[in-house]
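Some notes on the structure that comes next.
The complex appears here minus one protein chain, its other protein chains still in place.
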Amino acid sequence: TSPEEPKEQAETKSFKIGVVIPSGDHGFTGESVAHAKMEAEALMTEYDGLEIVVKDGLEASDQITSIENLLAGGDVDLIMLWPMEGEALRSAAQSIIDSGVELVVYDRLISNFEGLVGEIMGDNVGIGKMMGEYINKYYADMDSVQYLRFVGDSSTVTSQRNEGMDEVIEPKFKQVANTFVTDWSTETAQGQMEDWLNAHTVEEIEELDLIVTHDDEIVDGLMNALEAYSGPAKINIKLITSVGGREDTLVKFENTKLPVKFCTFYFAPSFIREALRLSVAHLYGEEYTGANLVNGQYLIPSFSISNAGDATYDFEEYRNSDIYKERYSIGKF
Amino acid sequence: MLVEMKGIVKDFGPVRALDHVNFTVRPGEIVGLLGENGAGKSTLMNVLAGSYPPTSGEIFINGEKVNIANAKIANQHGIRLIHQELNLCNDLRVFENMFLANEITNKFGFLNKKEMISRCNKVFERMKVKIDPNSPVEKLPAADKQLVEIAKALLFKCELIIMDEPTTALSTNEIENLFSIMRQLRDSGVSFIYISHKIPEIFEICETYYVLRDGKLVAEGNLKDMDENGITELMIGRQLADDEFSKRISSFGEKIALSVKNLTGEGFRNISFDLHEGEVLAITGLHGSGCDAIADALYGIIPYKGEIIVDGIHLKAGTNIRDSLCHGIVMVPRMRKERGIHNDLSIYDNISMGYFNTKHKRFFINSKIESQRFLRQKKALSIKTEQPQNPITSLSGGNQQKVILGRWLETDAKIMLFDNPTQGIDVGTKFEIYRLILDLARAGKAIIIFSQEFPEIYKVADSCIVLYKGEINAILNRHEMTEKNVMYYSTGANLEGERYAQNYKKHV
Amino acid sequence: MLKTIKNMSNKTKYPKDLYKMLITEYSFILSFILLVIIAASVNKNFFTWTNISNIFVQSSMVGLIAMGMSMVISAGLIDISVGSQVAFIGSFGILVLNNTGSIFIMLLFCIVVGFILGGLNGLMVTKGGIPAMIATMAMQSACRSIINHFGSGGPFTVNKEYYESLRMLAVGGIYITPKFKIPYLMIIFCAAGIIFDIIMKHTKFGKYIYAVGSNETSARLSGINVDLVKACTFIVTGIMCGITSLIYASRTTAVAAASAATGFEMDAIAAVAIGGTSMSGGKGKIIGTFIGVLMFKMISNILTAADVSTYLNGAISAAIIVIAVLMQKLQNSKKSS
Partner (left out) sequence: MLKTIKNMSNKTKYPKDLYKMLITEYSFILSFILLVIIAASVNKNFFTWTNISNIFVQSSMVGLIAMGMSMVISAGLIDISVGSQVAFIGSFGILVLNNTGSIFIMLLFCIVVGFILGGLNGLMVTKGGIPAMIATMAMQSACRSIINHFGSGGPFTVNKEYYESLRMLAVGGIYITPKFKIPYLMIIFCAAGIIFDIIMKHTKFGKYIYAVGSNETSARLSGINVDLVKACTFIVTGIMCGITSLIYASRTTAVAAASAATGFEMDAIAAVAIGGTSMSGGKGKIIGTFIGVLMFKMISNILTAADVSTYLNGAISAAIIVIAVLMQKLQNSKKSS
């Protein structure tokens, strides 16, 4: 706001943004809350008259309650909603639109929903595809690849990542057990891996080439189990794929004695900053360029980080990047 | 109504509690049912009242065979059972308890409280008791609870009322009121089955008797042809001589074991007395006169003001049972089932628990020593069991009481409080317990027995404190200890004129 | 105590009785008023109709369950399967709606399935002799597991065409004036409170529940069918879960298999405890539970208004529960001494 434009200063409106997000039920959401709060602070200092309140809830109906409370206040202009479960928040989202408040939805989809400013999210299908293409290439000289798959839960995030990968992987990839559902928990994944190792023969274990996962915290658990494995079989797993980019997990692979390599696809809690930037840009009528607009959805681009080569970044490059610095700007717990 | 039970057999697992028992009640008759603890009296009555099915046997009402599958059906046949154990829902109000499962409802199906309360009041009036139908049962003293149980049976029109030890907590007056109602009802054709371990009551109210022993019917007949000794002999299969008690000469040491000064608390005031080594002191009084409260205060369960001095040492006032234990005061509590036994624990552990709390200093328990402890007490108290590792509930009431006694003997306590020690215990075992108390006194223990039964007091006590409204009204020595005197002072006749004495005479 | 009761006896008239009861029995009314004061001072909008009706609406789900839970706990039992039951019934209820297109059939389905689940709990506890805690824990785990299995592709979602009509239950209400609406959910919650209060106080079934919770043996010996009473408390709770699941579906128009209604059991139990129902059975008042549920929601209302970190909500609610129960104990011990 420069003194040359007194007209515009007079017009500077005050806006209130309500941010409704899930409480941290694992590392990702937890750190997201912190990023959201930090970005909100930053934006509030940058824009005069901007107020951002952040509400988180442990469960879909908690989030609905937060939305109701915000709407009852009567003074919000836009709600940035990260639904616990897209479909479960459909009704509440409808109420937002109905009461004339603008809506930005982050991370999880509400299918066939109209009237919102935009949906913005990490590109889950894209990540799935990238992961699929990466393993196609990585295992190019093998005729048959046996793998295990560990996912988070039954949300759209999981199904999109699966969808993207299943679309591109070659038929030689054989999943050797039911998909393990970890509830995004390190300990659960660890127990499942231990059980799997103990329930299978030496040959079966030695034939395992790859593990596909959807989150770095799951990988932590798997590595704990693999490193502690003391049975007769030799671990021949060449690669574990994942989604994230957590420092802790990178460190794990730098220190492991196992021959396993790691490839993770960047997906960070700091993505939520983009959703906030989009919201603010919309209110102030600015152009937003932080994500690619594809079929009406803003998709935040991802990239690969790996110590196995053929990736956008190796670990060190990644650590030196701005993205890494922003991701860890909230400090480490 | 003519009720006949024929060839009733009841097995609890391998135990045969009833063995082909035949039992008949005629209209307008009060039948006394007698027998030792565990003879099967309650079981027989429970079968009749539909609490559990017989293993075999038949029941006829007015000549017609009936199947009494549950309490509701028994009620429909006009049979009501007052259970031996207090069976009230403490959280409900008096009237709700009395009408439980027989509620009066209005035409919308809602409860008609007014009607129920007024009918309760009518029954209480008839029984000459003052109980507020609206008060929660948990607030009532034990005696009132028992009266409520009785009132519950009188509330509905019925033809046979079974009373399984209804008077364990009642005072003489209340018992008299109960008996006069029973007589009235009998005259209008209602029959009663009356179970009690207080033999004089049986003679006072019953006309005929049945005697059970080990689940078998051993005798039946007319009480007119019987005396107390005869009945006792039928019950336990041998004779009991109470000469040994009545001819006893009172003697005890000089040394004061326990000195109580101005003890005051909830329900009692200014209680002072000295208890000598080897002395058996009885404390008695009508219900509500403070016996229970004094017992609890002496043992440190409830708070008090005043002094309790043991061997010249003042106990810490307040509620500290451990302090009492450390100074050698122990108590065999009233209401064994609720307050005495550790029901899931073995007989071993039940005996050892007192020792653990006072003497046991090491971390571990040596099961060999525990077993020696049991054998020692088994011998001393002649506890009847072969299986000390079984839970204490496998024992009969009398033997449970002996185990509790043994628990405290193992602590070498010097002062022993017996609070209603023979509640619900049969004559034979009662006499054993009296003998034990006297033996303990002879061995130098100082003993206080809290009891409302004069015969019991007379058998064991060297002196007797009679309470009236929470204060000591008289301290009687052995010569002065007559039933008449005890009654005179416990009704406060000396204080409140002749009225009470008159009243008392009329009843006796 | 005896004396106060006698003084209170038949002569005093009803209004006076009520007044005395408010003071002597419902100590938590005090905590409630305190909470209202705090709420009003933190949230300027507290006394607006929108806010108040909103609190009732938000309370309705846990509220209905807590009514059933009051019965279960009064009978000396516990039911920790309620949250999973809601999720289970809601998920399949949505499938029923999508396939039949009739909200009425969905309601019927929810009630019937609630009845069955509650009946199963009842069977396990009465005929199976499994402790209520374990039996309902098994039910909880089984329900959640089954919907997770069937819903592994994602949440159960109401078809678009039934969407608006289902939502009417959650957002609709009776309009007194065009601006002044009594939400249906508020009406349902209050009606349930009144019905349960009447059942517990003025019907045989209510008395039997207290009798069973207070002393099972004497209840049995009095001729009460104890097993039936116990099973009925579970069944009633199951039915309440069924109704709640309809409300849940209507509020969210989708049920997320893994997370829906988690924690409802603890909220309901806490509300019952705050309301003064004894955890060991035999004693309790529906009005207590009713206010307990409202208090619970008001706490979250206050914390939101005061902008307290959501993470700390748990700690603060815990502190408030403990204080509320302590206050009751204190008052009770004062009364009896």
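So that you can tell them apart, the chains are marked A, B and C in the order they are listed, and the count of residues begins at 1 in each.
Basically, a residue touches a chain if its C-beta (ideal position, glycine included) is under 8 Å from a C-beta of that chain, and two chains touch if they have at least 3 such contacts.
These numbers were taken from a predicted model, which means no experiment stands behind them.
Colleague: Of the listed residues B:305, B:322, B:442 or B:484, which contacts the missing chain in the full complex?
Modeller: That would be B:322, which touches the missing chain.
Colleague: Which residue, B:22, B:76, B:246 or B:387, contacts the hidden chain when the whole complex is considered?
Modeller: Reading the full complex, the residue touching the unseen chain is B:387.
Colleague: For the chain left out of this view, which of B:87, B:177 or B:358 touches it?
Modeller: B:358
Colleague: Kindly note down the residues of chain A that lie in touch with the hidden chain.
Modeller: Interface residues of chain A facing the absent chain: 23-27, 29-31, 33-34, 154, 177-181, 183-187, 190-192, 194-196, 198-201, 217, 220-221, 224, 227-228, 230-232, 248, 251, 255, 332-333.
Colleague: Mind pulling the chain C residues that touch the left-out chain?
Modeller: Looking at chain C, the ones touching the missing chain are residues 78, 124, 128-131, 133-135, 137-142, 144-146, 148-149, 152, 266, 269-270, 273, 278-280, 309, 311-319, 321-322, 325-326, 329, 333.
Colleague: Name, in rising order, the residues on chain B that touch the hidden chain in the full complex.
Modeller: Interface with the chain not displayed, on the chain B side: 12-15, 299, 301, 321-322, 325, 331, 333, 338-345, 349, 352-354, 356-358, 360, 363-365, 367, 386-387, 390, 394, 407.
Keep in mind that, in the parts below, only the chains that are shown with their structure count from here on.
Colleague: Give me the set of chains touching chain B intersected with the set touching chain C.
Modeller: Expected: no chain.
Colleague: Using mean CA coordinates as chain centres, what's the gap between chain A and chain B in Å?
Modeller: Going by mean C-alpha positions, chain A sits 73 Å from chain B.
Colleague: Measuring from the mean C-alpha position of chain A to the mean C-alpha position of chain C, what distance in angstrom results?
Modeller: From the centre of chain A to the centre of chain C is 36 Å.
Colleague: Multi-chain contacts in chain C: which residues touch at least two other chains?
Modeller: Counting only residues that touch two or more other chains, chain C contributes none.
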